[in-house]
Structures are given as C-alpha cells and as structure tokens.
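Only a single protein chain was left out; the remaining protein chains are all shown in position.
Chain IDs A, B, C and D follow the sequence of writing; residue 1 opens each chain.
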Amino acid sequence: MPGASQITVSRAESSTGSSAVARSDERVRLQDVCIVHGRGDQAVVAVEGVDMHVGAREIVSIVGHSGCGKSTLLRAIAGLLPNASVQGRISVMGRSPDEARRSGLISMVFQESVLAPWRTVERNVTLPLEVARGRTRTPRRTASEQLELVGLKGYEKRYPKQLSGGQRQRVSLARALMMEPEVLLMDEPFGALDEITRDEMHSELLRIWETTHVSIVLVTHSLAEAIFLSDRVVVMSSHPGRVADTIEVDFPRPRRTDLKDSPEFSRIAHRIRVSLEHNR
Amino acid sequence: MPGASQITVSRAESSTGSSAVARSDERVRLQDVCIVHGRGDQAVVAVEGVDMHVGAREIVSIVGHSGCGKSTLLRAIAGLLPNASVQGRISVMGRSPDEARRSGLISMVFQESVLAPWRTVERNVTLPLEVARGRTRTPRRTASEQLELVGLKGYEKRYPKQLSGGQRQRVSLARALMMEPEVLLMDEPFGALDEITRDEMHSELLRIWETTHVSIVLVTHSLAEAIFLSDRVVVMSSHPGRVADTIEVDFPRPRRTDLKDSPEFSRIAHRIRVSLEHNR
Amino acid sequence: MTTAAAPTTSVAEPPVRAEIPPAARAGLLLRVFRITRSWLVLGSAVVLWQVVVEVFGIAPYILPAPSEMIASFADNAGLFLDGLLMTTLMSLGGFGVALVVGVALAVLMARSALFEELVYPFLNIVRVMPTVAVAPLLIIWFGRNALPIIICSFLIAVFPILVDVAHGLTSVDEDLVSVMKLANASELSILLHVRIPNALPYLFSSFRVAAPGAVVGALLGEFIGARRGLGYLITVYSAQLNTAAVFVLALLSCLVGIVFFNVCVWLERIVVPWRTVVR
Amino acid sequence: MTTAAAPTTSVAEPPVRAEIPPAARAGLLLRVFRITRSWLVLGSAVVLWQVVVEVFGIAPYILPAPSEMIASFADNAGLFLDGLLMTTLMSLGGFGVALVVGVALAVLMARSALFEELVYPFLNIVRVMPTVAVAPLLIIWFGRNALPIIICSFLIAVFPILVDVAHGLTSVDEDLVSVMKLANASELSILLHVRIPNALPYLFSSFRVAAPGAVVGALLGEFIGARRGLGYLITVYSAQLNTAAVFVLALLSCLVGIVFFNVCVWLERIVVPWRTVVR
Partner (left out) sequence: GGSSSSADVPAGGPTPLKMAFEWTCSGDWSVVYSGLEQKIFEKHGLALTYDRGQGGSDTVPMVAAGEFDVGLLGAAPTIIGAGQGLPITIVGAAATSGPVTILASPDIKQPADLEGRSLAVQTDQFEGAMWEAYVKATGIDGSKVEVIPADDATTAEFLAGKIDALVVFYPTASTQAVLAARPDLTILPMQDHVPAYGHLMVANNRYLAEHPDAVRGFVTAWSESAKWVVDHWDQAYQLLVSKCPEVDPAALKFSMEAYFDGYTGGYAKEHGIGTFEIAGIEKTQEVLESAGLAKDRPTAEFVSLDYLPSQPIMP
C-alpha cells in the first residue's frame, strides 16, 4: 500500500502470535474470547476467537457492522456478562474483569443513556461516586464542573425526562468521566451529538486522557472519530464477531483538528472502509 | 460566495415572507411556531418563531446543536405534543397535525428505538399496520421483506432484548417504512449505524422515496447525510431553537455516492458548518 | 492483509447458533429436587410441628398434632373434600369475577382521572365494610345461595387486581403510545396492543395477593351463611371444639390458596416470558 | 447571510424560561370543586340512600336510613369516637409493621429466588388461615392485648406490600444496576440507590390495597377479642340488632380506610414526582 508510512495493518492472526508475550504496560487483554448469548435452543454465538489488547494510556477504537458484537465485547471486558456465557481469557490490569470492576478500575458509557429517572442530572452524575466502595480519591471536579465541561451548565436540577437525547448522552458521559477510571469503556458515546458538540467532547476526552493514565476502548461508527482519537483501530467482522484487522494509527499527539483533512488521514479511513467492506 | 451556483442560502426571515403564499404542493408548513415544555415555574421555551415548509416529495433535513429543539419540532409536526404547549400554526397536507395523524398521513422514527418488548421483531414491524384504522391499502412488502431490506433477515422471531442497538434502530425504521406514509418524520434514524449499513439504509430510503410520494423530514447530525439526501437543509440555532439558515441543495437526482467527494458537496458542508458554528 | 474473499452480500447472514454441551443442563435428580423443594420444606415443617407438639406436650385443643389432623381428615374425608370442592369453586368464581371487573375498572381508571377519583372512595367502602355488618343485606338481596359467597370472595380479590392493573396500564412507554397514535390506532387498539401487554406482569403480580384473597373471601362468605364449604365446616367443628378438624379445614383452605397461587405463578411464566427479573 | 455576530461560547446557555399566562390556571371555584367533588358524590349517594329507604319503606334492621344513623352517632359519639381512635391506632400499627416487614421480605425475595420459593407457601398459609380458626392460638400466644389485633391487621396489609415491592425491586433497569456494579457499589447501595427508588411507585401502588387491608385486619382482630375499637363495637351492636349503630360503625371503619388511602395517595405525589401517568 503506497505511502502508508504511518499505517500498520496487521492480520488478526499474526497479531495474536506476537501478543502472546504479555506486555508490562498492558491494561486490557483478551485471548481467544468467545461469547454466547442466551441458552439452549436460543443460544447465539456473538463473538468468537477474539484476541485484543490495550496498553497503558492507549486509546483503542472498535469499529464494525451493526450487530457484530462490539457492545457484547465491552460488556465482557467490564465483567457484566454471566460467567457461563464468556469463554477464553479476559484480563484487565492483570485481574479478572470481575476483580477489576470491584477494584473500581473500570468505567463505562453505555450505548443508550442509562440514567436514574428519579435523580436530577447532577445527582445522576454523582451516583457512582456516592456508592463507590473503597474509593478514597476525591474527584478532581465537582459534578457541576463536569457538567459544564460537557456543555450542560444550568441543567443540574433537571430530571432526565426533561432533557434532549444528546443531553442525556452527555450526562452519561459526565458520569463516567467523574470516576477517573484506569480503563474507560465507551459504547458510541457521541452517537447522538452534532459535529460541533462532538468535537468539544473529543477535546474534553483527550484533555482528561492527557492528565490521567486512563486507557480507553471506544466503540464508534465514525471512522474519523476512531482515527482521530485512537492509537489503534480494531475492525470487527460479523456473524460471529471476530477481529478482522487491527490498524495502528501512529499520528503524533497532541493531534490538531485539521489532521482530519490530511491525505494520510483519508488514506487510513479508506483502508478501514475497505476492510469493513470485506468483512461483512 | 464564489462558485455557489448550486447553493442558495436564505435568511430565515426572508423565506418567511415569500412562503406566506401557500404552495399547492406543500406537505408540511410551520408558521411562527413556539413550543414550551413543562408548566409554571418549570416551563422552558424549546423552540420559538419557527417557519418552515416541506414540499411534495421533498426531503428536508434539520441540523442543529444537541438540545436545540429538533426532536421537539418533529413531535409538534406529528401532533404528539399537548395542544397547550404549541403556539403558532402547523399544517400537514392542509390539515392540523392531529387530523393528519388521524388520517394516517404521518409516520415517525423516534430518536431512541421504541419497541414493544413483548412482541417479536416481526410483530413489532406489523404493529402499526394491525391497528391502523381506516387503512385499506395493503402494504407493498411483507414484514419479513421489509426486515430483509434493513438487513435483518433471520431476526424475525427475536425479541427486542435480543438485538444490538443498531438492530433495534433498524427495526424501528422498518416499522415506519412499512406504513408508506405521506410524510415521514425521522429523528436520527441512522445514528446507531455504521457507515456501510447507513449507506445501505440511505439507498433503501431513496428507493422508497422514488417509488412513492413521501415527503421526508430528517433530523441528523451527519452533514454528509443531510446534504446527500436532502433538497433543503434547515440549520437551527439554540436557546431557544430558531431557524437560523435554510440551505437549498440542488444536486440532481438520482445522486451517486461519489457525489460526497465532490468539491461542491464539501463547500455546502462547509457552509452549513460555519452556519452551525455561528448559531450556537 | 485482510481475510481473502469474504462474502460481500448486501444482507447480513442470520446469526450463528451455539451448541451448549449437555453438561450445562441440570441433571434429572436436581430438577426433581428443584420442583419439589418447597414441598420438602413444608413437609419438614409438618414433622417439626409434630415433634414440637409431642416434646412440649402441647394440648390438642390448643394445637393439634399433624397425626391427629391426619386421623381427623381420614375420618371425614368425604365431607372435607366436598367442602374443599365448594370453597375452591366459590374462590374460583370470586376470582374470575374479580379478574373481569378489576381489569374493566382499571381500564376505566386508566382512561380518566375523574373516574379514578370518584370510584376509589366507593371501592374503599366496599373493601373495608365489615362482612358481619352487611351480611344480612347480602343474604336478603342475593339469596341463600352461592352468590353472597362469591361476592365476598370477589370483594377481596378485586382490589389488588384493580390497583396493580391500573398501575400497569398507566406506566407504559409514552413513545410506544405515540407510535400507536401515529398509526391512527383507536384507544381500544392502544389498550389491547400496548397497555394490556404492559400491564400483564402487573396483573400476574397482583394475582399473588388476589388468589389468597379470593380464598379468604370465600371463607368469610361461608361463615356468614352457607351449608357447605370449608368456611361453614370450620364454624361447625369449632362449635364442637374439634380443634384437630378445624385445623385440617383451615389447612385445606390454605391448600386452595397455595394451589391457586402456584397456578398463577406458573401461568405468569408462560404468559409474560419477556419480563426479566433483575436480581 | 447569517444572523450577525451570534455569541460563540463553548458552553450552552441555560434554557430560556417561559411565562404562562394566568388565564391558563384554573379558577378558584373550579379548584374548590375539584377538591370537593368526590365528597359531593358521596354526599349525593347518602341523600339517595335516605330517599330509597323512605320510598321503599326498607326496615331499619335491614338497612337503616342515614338519618337514623346520624341519630345513633349523636347518641353514642364519645363511645364511637373512642372506637374510631382505637381502630385507627391498631390499623396504623399493623400497617407500620407490614410496611417494615413487607419491604424487608421483599428485599430478601428480590435477592434470592430460593427464598421467594420457600417463603411464599408460608405466607400463603398465614394469609389464608381463617382468623376464627387460630383466634384462641393468637390470644394464647400473644396475650389479651393489642398485639393479636395488630397482627391481624399486619397479616392482611403485608401481602400486597411484599408482592408489589418485590415486583418493583426486580423490574429495575439492568443497565443501571450495571452502572452501579461498575462503581463497585455494594448490594446495599444498589438496593438503596436503584432498587428502592425504582420500587417506590410500586410501594405506593400497593398502599392502595394495604391501607384498606390494614383496617379490615384491625376490625377482624377486634372481632375475635377486644373490648374497644370499631370491630368490637360492631359485634356488640350487631348482637343488639342495632343495625343503625352497626352501619355507623362500619362507615366509620370505611372512613379510616378512606383517610388512610388518601394520605397514601397524597404522599405518593410528594415522594414519587418522577412517575408520569400515561393516560
């Protein structure tokens, strides 16, 4: 592939071999993971033979067709699926997902905003902090500071029902960011946002990423978003979900917004697009 | 603006004057619409002084920042808001939204997928048909044909809980398309879909649009989508929501996908982006 | 670099089905145990009861031993089973009417706040009104037959059904109602296709209260004036100070309640499979 | 071409507040009518009752006229009000215990399917067990005091609370529980911050059944052995064939039920403002 100096595309199979040697800075590692939804006659293999890893302070995006198993994968990493349905090995900072979750290492933004209807926006954002056991760190920001950063100043006392779709999604986002986790799992967190708000959220996410040690796994449908934010883009195929390609994105950081207009950027995007088309 | 031969940008105010003369092919018309959410102390003006019209077989997109009032506007057109909270005049095919709704002229895809958890995918799609009073037309497609067109063949007997986010959104889409309405209101119908699936949905939508007389109002955050699909893009400003700009998109139809790479396309996109940035 | 020649059909393939190893299925013995364990616990309770009565020498006129009760039942099996049948029929009748009337009233309440406001005081009155106070009225109005008994049963069973179903009918997804309205669905269609399915888990939940309630109501009805049924037999044997028989009859009443209850729970699993219990 | 120099702050401005014209508010008279209309209907029912009794010449020992009932109340006001007070206290006691125990059991059931399976049969037994059958037992175990009465009240009130709260605790948003689990929230936190708020509308719904139930239970308890309270007075006046007094007492019982009920409905509006009723 011509001029792909900053691009490394590796076959899923080949990367499996090399990554068998665990790296010290590894945060998330999936080995030969297979996940089944449902039981008995209804059982459906959602993902199969998935190998993946996320290093410290890395941002890894997952792209793939609707229904290929992205959300399922995130839930598995977060330890939210019943043990019986997950086969293979998943480790988060050297621990099982369950343990990692219990150590408060993981935070997650769900695909559809998950808010408590009986709590105001502000108290939805503080909910995990209120209940986090064994947590001693005080958050860097107050809830209203965090809400201001996601553009929801003045909405603190509203109830979720009184918000627009995008506003609800930003409340979910603010809640996950408040936790300052080691591993942040995001399932299409900016899907309901317009481009400008989305760009603001990107900046906000990168600002947090820069000042902390957070590793991020981001599910997105926007290739531009995936490339702009990530160190690596994982392309998944469907039925069942497998890792089809892993594309390293080596643009130096901090990245400027006009990077998106560069030919390199377009080339990576094209590369991913081709890969996606080949891996329906 | 140089080379903007295919672009017409009109101030919201100026378009109001000219459109006061009702056109015969007009499907949807909003005049000085103001919508208030909540009551008493909690009351919030969502949109104010909105003028807008959609002609026969026109596709009009609405873009604007998160929370600017797009969903509110669609609900008002569909006659789903309490009468007391809507001021100004809205007419759909010469009738009030309520009447138009009762004549089965309107179909809507909601921002978040709205499915009956107790019905299978297939029976969710047929739900509106089963209950539509005074409807005599038989649908052109069966539910499973429609599901195949949105890429959900083989999912007919699943329950909504057993679907991915994007799959649920496509079920909602299939349900609205089954109705073959005169006016189709779509609130970010493709938000949870990957690019390829999204493109397929675009083709499917345009196919239906070509073979019927449907007028479409589409809320979207993707400018490319807005431009590629629409005859006109309405840019809304926030707090309260107003029509800031109306941009005519005069590309001839049928439009080919590579249109998106044309400089004209980029110029319109840029134009909208500037408008959006000026109208926070 | 990519997997070669992946099929590029425009339509997604149907999902792959997984094979679950048979080991994951519960063994037959385990399943038998699961089905019977609540009866096992009841059985142990009975044994414990017998032991307690014998060890502490509790007098039979206070708390008869299960063995005495079994003897009493054996002596009067025909009579008691006839009572059981009657009470079961009366409870079923009351429950059936409560189901129909409760759902109907709930629908009316879900349609109109005014109706709710006007009807609740009356319902409260009929619910709280002590049977002894209105017993002569009930018998004089409805005759010396099954009707007053069914009415008593109905009055207790209708309340939970009504309240829970009204709750279920009004806590539907607003947007789903909007979808229906956009299809120009009639209120009846919205009721049948959205509200009622949504209220079904609430209905079944209410059965857990209404089913034993219907039995209690039938017993009360039989106390005030009947010639058959467990409630009537209880008054007769109680006047004869036959505590063992009274307890057998009371437990037979409970049996009706438990069977009713379990039928409802079993129906619930079949009728509302989409309700997921989040523990 | 665009509106000139729109502010381009990075943070969205707070929403604009709307002014609602005062005409949209209901007039005072209308509001007074709204608050009193259910009492107006009750009042008309009383008048109708009087007319029916007089026109059809219904004997007072079958259905006394409201006027006779008012006279009876006037004659015995002190005694009746004392009964009202007692029954109110007993019902409150039973209701309070039912609230605590019902919610506690519901929590245990929501935690464990096994617990649910094992506990329901026993609960059914205590619910269905006829009071007359166990009355001597209750008195021997709990003494000749308020306790058996409160227990009767409790037994009827606890069931709907338990069932509805268990329903509410288990029909939470699974993802919200996931959010809590990701924060390493304890089961207690999940209970307090997710399950219980989610169950609150169910709890208040159950009160509509439990509140009148608590009153009925207190009355039943007073029937079996008390020397004060409306239930006791009803048995005494019923033995005197004083139907007017019995009806007054029965209606006072209903009054307790209705007041309880309305207090619960009123509390519901305050405590669960986020529950939207979709009509």
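The working rule: contacts are C-beta pairs under 8 Å (C-beta built on N, C-alpha and C of every residue); 3 or more make two chains touch, one makes a residue touch a chain.
What you are looking at is a predicted structure, and each value in this text was computed from that prediction instead of being measured.
Peer 1: Just list which of the chains on display the missing one touches.
Peer 2: It touches the following shown chains in the full complex: C, D.
Peer 1: Specify the residue from the set D:53, D:162, D:190 or D:233 that touches the hidden chain.
Peer 2: Answer from the full complex: D:233 touches the omitted chain.
Peer 1: Counting contacts across the full complex, list the positions on subunit D that touch the omitted chain.
Peer 2: Counting only subunit D, the missing chain is touched by 59, 61-62, 76, 79, 135-136, 139-140, 144, 224-225, 227, 232-233, 235-237, 239-242.
Peer 1: Which residue numbers on subunit C touch the omitted chain?
Peer 2: Residues in contact with the chain left out: 59, 61-62, 132, 135-136, 138-140, 144, 224-227, 235-236, 238-243.
The rule is short, and it goes like this: only the chains that are shown with their structure count from here on.
Peer 1: If you average the CA atoms of subunit A and of subunit D, how many Å lie between those two points?
Peer 2: Distance between chain centres: 48 Å.
Peer 1: Report the inter-centroid distance (CA atoms only) between subunit C and subunit D in whole Å.
Peer 2: 20
Peer 1: Among all residues of subunit C, which ones touch two or more of the remaining chains?
Peer 2: 12-15, 173, 276
Peer 1: Which subunit B residues touch at least two other chains?
Peer 2: Residue numbers touching two or more other chains: 38, 44, 65, 67, 112, 151, 277, 280.
Peer 1: Using the touch definition from the top, list the residues of subunit D that touch subunit C in their complex.
Peer 2: Within the complex, subunit D contacts subunit C at residues 37-38, 41-42, 45, 61-63, 110-114, 117-118, 120-122, 124-125, 127-130, 132-134, 136-137, 140, 159-160, 163-164, 167, 170-174, 177, 201-202, 205-206, 208-209, 212-213, 215-216, 219, 223, 231, 234-235, 238, 243, 246-247, 249-251, 253-254, 256-258, 261, 275-279.
Peer 1: Could you please specify the touching residues of subunit A with respect to subunit D in the complex?
Peer 2: Spelled out, the residues of subunit A in touch with subunit D are 75, 78-80, 101-104, 106-108, 110, 112, 114-119, 127-135, 148, 151-155, 159, 161, 175, 179, 200.
Peer 1: Give every residue of subunit A touching subunit B within the complex, in rising order.
Peer 2: 37-38, 42, 44, 63-67, 69-72, 111-112, 151, 162-167, 170, 187-188, 191-198, 221, 223, 273, 276-277, 280
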